[in-house]
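Note that one protein chain is taken out, while the other chains of the complex remain in position.
The letters A, B and C name the chains in turn, as written, and every chain counts its residues from 1.
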Amino acid sequence: MMASQTALILIEYQHDFTSVNGALHNGVKDCMHQTNMLANSQAALKAAREKGVTVIYSPISFSDNYRELRKPTYGVLQNVISAKAFRQGSWGAEIIDNVKPLSHEIILEGKRGLDAFYSTNLDFILRQLNIKSLAICGFLTNCCVESTVRTAYEKGYDVTTLNDCCATLSMEEHNMALEKDLTLFSHVINHKEWLKTIG
Amino acid sequence: MMASQTALILIEYQHDFTSVNGALHNGVKDCMHQTNMLANSQAALKAAREKGVTVIYSPISFSDNYRELRKPTYGVLQNVISAKAFRQGSWGAEIIDNVKPLSHEIILEGKRGLDAFYSTNLDFILRQLNIKSLAICGFLTNCCVESTVRTAYEKGYDVTTLNDCCATLSMEEHNMALEKDLTLFSHVINHKEWLKTIG
Amino acid sequence: MMASQTALILIEYQHDFTSVNGALHNGVKDCMHQTNMLANSQAALKAAREKGVTVIYSPISFSDNYRELRKPTYGVLQNVISAKAFRQGSWGAEIIDNVKPLSHEIILEGKRGLDAFYSTNLDFILRQLNIKSLAICGFLTNCCVESTVRTAYEKGYDVTTLNDCCATLSMEEHNMALEKDLTLFSHVINHKEWLKTIG
Partner (left out) sequence: MMASQTALILIEYQHDFTSVNGALHNGVKDCMHQTNMLANSQAALKAAREKGVTVIYSPISFSDNYRELRKPTYGVLQNVISAKAFRQGSWGAEIIDNVKPLSHEIILEGKRGLDAFYSTNLDFILRQLNIKSLAICGFLTNCCVESTVRTAYEKGYDVTTLNDCCATLSMEEHNMALEKDLTLFSHVINHKEWLKTIG
């Protein structure tokens, strides 16, 4: 795949997931350590930049009182509200320095749902930039990463899930998502294998 | 939930999944037997009709030579091509008599992808009919059912997955999808529990 | 533009628009005659086929009693109901022989709204077939054609409106749509000019 037609999509590398004291960190810390996903993501990002791959960040955020969400809600958005996670302007919602965006890189705005396509300008930007191939990584393997991979496949992109650059609530869920679900909708490989496919 | 604002979405009750000699039946037959999903789905359908719930069928189909799909493709759509499944006009693509549509019920047209929302008029029809609550069932628990549930949640519907009316390639995948993924995006209950919630 | 990456989208060449006794024919017949759009569309179709352009038909249709639509509704869908137009299985809903689809050509299913993207699998198919350039024609210049052109532009396609292959309720509306609206979202040229751009 040509680098100019390829994007690396980094989903929710924000303190509330990645960092001690982050609102949702306790849930993912074991899986993060076992997959070593932060260091792998940094390596993937560095090499992707060198090859000229487009880098796109997909943070999630909400207003202070989550006024964009129905209340009471249910499911995963209720978990976000209960944890007071990802409030705009808070430390927890910041993208972490490990994968700090460069000034020319694209940070999606408006993400409120789980699927990085549904409430953002991701598809608009990818179509404008004539990008055909996506490598997707971040949090959670079986939630936002998987929803984004499913929709990317539906939209006809060539999709890769970077299996060593994701984490979720347990290794059991992480492995099941990769082996049984994400293989239906993407190439599931590690970041080193992915980098080799880019011309 | 009011029956007039509720729909039952039946995904891919077609011979290629459900019936001996169906192109993809061998993969799902064990799970179908263990969950007894066909009999449960029939019971859910009968009671839903009596309550006045809107019934919507979401079959998948393709032209004879799959000319709508890139070739070679990859992932689950490649599996469909390899199995020669769901060709329009074939026995395998027919909706089965167990859940035979009544003449006034809605059969979605155009479904080519996995998510029942993405390549169909499902959202258009639900918005027109002012339907807010969806119960979703069928095949495969972790593929088309799950993609549809994820998008329905993203679109703000109140979503229920009928856990005794689905099947997939193994009970392990079926249970993991229900317990770890579908609970993020829906109420996961059986059809009897669901029927009790409808006013 | 390469023929293999180009599609001709024919919108609503159905008796209810095109033919004497069609439910909505009286409204468009004058404009049809003045633009000579049927003969031009036939010529565009013949030449596009010879060049290897993908041909896609976008008919609109509804169930007998329009049960997919809220009632009462308003706007253009109410006009369709009032005229009893485009009922599935009726003569009025048939695609006309002047632009008869060949067996390998694609006929969109499920179109209920006006925009050919919104309630169909059009985007899915275009992405699968790696089509980047669209020429759009048919009925009505400022309704379904324009909604489709607007969304195609939004989705990043290279869009051409064939100005001699469209018609609407008056030449005034037709010309205003072409000159003031469709130029914002597409190249507005005639079918002969378009054919010259295809490699």
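One rule holds in what follows: contacts are C-beta pairs under 8 Å (C-beta built on N, C-alpha and C of every residue); 3 or more make two chains touch, one makes a residue touch a chain.
For clarity, every value in this text was computed on a predicted model and none was experimentally measured.
Colleague: Touching the hidden chain in the complete assembly: which of A:Ala83, A:Ile125, A:Met171 or A:Ile189 does that?
Modeller: Touching the chain that is not displayed is residue A:Ile125.
Colleague: One chain is left out of this view; which of C:His33, C:Lys46 or C:Arg70 touches it in the full complex?
Modeller: C:Arg70
Colleague: Among A:His15, A:Arg87 or A:Lys111, exactly one should touch the missing chain; which is it?
Modeller: Of these options, the touching residue for the absent chain is A:Lys111.
Colleague: In the full complex, which of A:His33, A:Arg70 or A:Lys192 touches the chain missing from this view?
Modeller: Final answer for the missing-chain contact: A:Arg70.
Colleague: What chain A residues would touch the chain not displayed?
Modeller: 63, 67-70, 73, 104, 106, 108-113, 118-121, 123-125, 128-130
Colleague: So that we can see where the missing chain sits, which residues of chain B does it touch?
Modeller: Residues 123-124, 127-128, 130, 154-157 of chain B touch the chain absent from view.
Colleague: Residue-wise, where is chain C in contact with the chain that is not depicted?
Modeller: Against the left-out chain, chain C lists 70, 74-76, 113-115, 118-119, 142-143, 146-147, 150-151, 153-156, 158, 169, 172-173, 176-177, 180-181, 183-187.
We take it that only the chains that are shown with their structure count from here on.
Colleague: Could you put a whole-Å number on the gap between the CA centroids of chain A and chain B?
Modeller: Chain A and chain B have C-alpha centres separated by 28 Å.
Colleague: Approximately how many whole Å separate the CA-defined centres of chain B and chain C?
Modeller: The answer is 31 Å.
Colleague: Which positions in chain C touch two or more other chains at once?
Modeller: Where chain C meets two or more other chains at a single residue, that happens at 123-124, 128, 130.
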